[in-house]
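Note sheet for the following structure.
The other protein chains are all here in position, but one chain of the complex has been omitted.
Letters A and B mark the chains as written, and numbering starts fresh at 1 in each.
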Amino acid sequence: MARFIVVRLVNSIPVLLIVSLVSFSIMQMVPGDPASIMAGPQATAREVEEMRQALGLNRPFLDQLVIWYGNLFQGDLGRSILLGRSVGQAISERLGITLALALFGFIVTLAIAVPAGVFAALKQNSWMDQAVMTIALAGVSLPNFWLGLMLIVLFSVVLDLLPAGGYVPVADGLWPWFKSLILPSFSLAMLQVGLLARITRSAMLEVLRQDYIRTARAKGLARIYVVGKHALKNALVPVITVIGIVFSLLLSGSVVIETVYSLPGLGRLLATSILSRDYPVIQGGLLVTAAMFVFVNLAVDVLYALIDPRLRED
Amino acid sequence: MSPRITRRQFGGLAAGAGLAAGLAAGPGSSPAQAQRRGGNIVFAAEAQPPTMDMHFSTTIATRNIAMHMYEQLVTRGENNEVIPELAESYTESPDGLTYTFKLRQGIKFHNGKTMTSADVLASYQRYQRIGLSRSILGPVASMTAPDPATFTIVLRQRVPVFIDELSQFAVPVTIHPSEEMGKEGNRIDPIGTGPYQFGEWVPDSHVRLRRYDGYTADTRYPGTNGFGGNKTAHVDTIEFRYVREPGGRVAGLETGQFHAVEDIPARAAERLRNNTAIQIHPLRFFWQQDAWMNHVKAPTNNLLVRRAIQTGLDMEEIMTVAADGQFDLQPGFQYPGNPYYVTDGQEFYNVNNKDRARALLREAGYRGEQLVLLTNSTFQSMYNAGVSVTEQLREIGMTVRMDVFDWPTAQANQRNREAWNLWFTGQGTGPAVGPFAAYVNLVSPQNQAFEPDPVLDGFYNEMRTLPTERERIAAFGRFQRRAYEHVHFIKFGDLTKVQAARSTVKGFRPYRIPRFWNVWLEG
Partner (left out) sequence: MADAAAIATAGAARPGGPSTLRRLFSHRLFVTGIVLFGAMVAVAVFADLLATHDPTRIRARERFRGPSAANFFGTDNFGRDVFTRVIYGSRVSLEIGFYTVVVTAICGTAAGAAAGYFRRLDEWVMRTMDALMAFPSIMLAIAITAALGPSKFNIVIALAFVYVPRTARIVRGSVLVVREMDYVQAARTVGAGHGRILAKHVLPNCMAPLIVQLTFVFAYAVISEAVLSFLGMGPPPPTPTWGNVIAEGRDFIREAYWITLFPGIAIAITVLGLNLLGDGLRDVFDPRMKIQQG
């Protein structure tokens, strides 16, 4: 097991190096620079050009690359050009919100998707099965930012029940904090609900076909007991494997959802930094997100290998 | 049509009043009733500040916040007149070459250090080195601090408008502790002498300022006077919250979540006028919406094509969509009431004659060469203006391509003379910007049009150097006429910026930039 983990860790190093090189190169190709954002609409092109120099943005590509990697290997992601803080600080300030959002999104996803999937499997091929699965598919088909906007119209403009956006820190009260995350978590979850419900359904179907379930049923055990005790437990195994995918979806979705709901999370930090050309933040942010993604997948694989030892031989 | 809309909506401000002069009660007005200390004011802003370094930015988002923290030697009063702020007094030598500033004593920075002329000198030196509008310090021969209370500037040549330019607040020469001034651009700690000090900045969310208890009020004035005057910090904290969506700002204002907001959409403003808990403050002539012309790239290298564009456009339609129905149509490059307001060249403004435009295109020998409009998706009014102009120019038979980029890319393309024919932008024309800063891009060496116009350069030079204001205004008239005749840019109209505040915010007087000193919360 230890060897498996080490091999996977070593394998992820080239991946992360490529990630950092790709993000660095892309950002170097992007025209425009943070000086124009800082200077604002009334500054002349010439003034901005001079400002670039004052900000040290005129260094050649290779110099910047060497400096960046040099700092990176010392664990330093550099300093934001626009935010007046280090990239590490900017990211760590934001991480909590995104993780809270992802966690809530995940809980909502599980709470809806697993029962729906189980239900559909039990009623396989009935109209109810098809209805549940079509709704799940419709959830996957909605652009989540659009869903977010529509939920704002419904729940905060029309019904006036929930805030339309903005983040309330936990320090300002648990309930207001929670309220500020309800709509975002739901908007974020809708995409995964469809995905996870379908996976749960098919995993469940497979388990229900197994002999021991048939035996248990034949023995006259209560249906609810069979489903709950035996089937569900086994059906959740493949579900674990998609946690990696769900996590990546949540991170990706957070970019848009945090923008729709004005939440100062990591996704929004990345989106605004791209629009304002804050290169160090973009590079650091992409690297950190990619690293999280790689390590979550690694953790999922380890978990899976623990459950199913056959995989370790591979 | 639309100036009428504007006036109907906002209840007829005197046309000649200008915004600051028209809206403020004048320098003498001071809050008289019992002011309440404490509380937190929340202001919802439409954009977030790109920096806290005022030497580096023209953005309103930065100014909204930073003008509570920083002060200048000389600034502008309620009616746009030059007034001393950190300077006790200033004198100009008879030859107009030496300016001597006596500093107020006992002023403390937010870090507790007492301000001396060394700090002023260092701040000015930094501005001269890297400040965005350092061209205003271009004529400076030397700057010295002969004693801790004195700061002098010696010019190489006489510049009659020098003090006007020093006191501008588009990119103000703010005073910071000398030890900060050696730092690289944008790396300074936000330390100033103002009544509020920096609290925290959470990007994408808010900036919070705290009352500075070591503030020394300027007792020469009875109360608020423009950006200067006698300032008292009543509330404990001011929070500038970034709320991008206009509807969100309005909703927050209505529920009381926000105390004051900027940029209210026209339809919401109309509704809020009936709400006694809220006061609407339209700032007319806040911003001039326009597009600059490239004189080098075909087809706009041809004056007749430029004239055709100028002649064919319907400014009312452009401004309706660009300014969301809140605007004025008038030909001057300054706003009515400003001393420099002239109407020279008005026959070229808002002609809106599509047939004549087509005739001009024929005369020009225009054969469908592609016209490239360069606009951006960051500033909504510029984007909207671009959409409208594209449609109108297609109507007179031009082949138009509209390029839309985010602001940094758009500005990178703007530097390329082959990349565009019309560049969508705008200028602040309100108090303190004046004709000099707003139009410096038209003349050498900036040369927005990529081709020097010696005639225009000459008029601009006269505007700044003729000895009397009357002559300078006349020069500005010639400048404006020339800009129209040669179509250096196309003015669309003047945008009205609408601020609003809840009635519980006492002592709030609208100005170009919201001011929260001498302001307190009721109840």
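Quick note on the criterion: contacts are C-beta pairs under 8 Å (C-beta built on N, C-alpha and C of every residue); 3 or more make two chains touch, one makes a residue touch a chain.
None of the values given here were measured: they were computed from a predicted structure.
Only one of A:Gln53, A:Ser92 or A:Ser141 touches the absent chain when the whole complex is considered: A:Ser141.
When the full complex is taken into account, the listed residue touching the unshown chain is B:Met402, out of B:Ile191, B:Ala291 or B:Met402. Listed residues A:Gln64, A:Thr109 or A:Thr259: the one in touch with the omitted chain is A:Thr259.
Only one of the listed residues, A:Gly117, A:Gly267 or A:Pro280, touches the absent chain: A:Gly267. Taking the complete complex into account, residues 11, 14-16, 18-19, 22-23, 26-27, 29-31, 130, 134, 137-138, 140-143, 145-147, 149-150, 152-153, 157, 191, 195, 198-199, 202, 238, 241-242, 244-245, 248-249, 251-253, 255-256, 259, 267, 270-271, 274-275, 282, 286, 289-290, 293-294, 297, 301, 304 of chain A touch the chain not shown. With the whole complex as reference, residues 245-247, 250-251, 265, 267-268, 316-317, 320-321, 324-325, 377-378, 380, 383-384, 387-388, 390-391, 402-406, 409 of chain B touch the missing chain.
Everything below uses one rule, namely that only the chains that are shown with their structure count from here on.
Centres computed as Cα averages put chain A at a distance of 41 Å from chain B. Note for the complex: chain B touches chain A at residues 50-53, 56-60, 62, 129-130, 132-133, 170-171, 184-187, 201-205, 241-245, 247-248, 251, 378-379, 382, 405-415, 425-428, 440-441, 445-446, 448.
Note for the complex: chain A touches chain B at residues 30-34, 36-51, 54-56, 81-84, 90, 93, 156-157, 164-167, 262, 264, 268-269, 272, 275-277.
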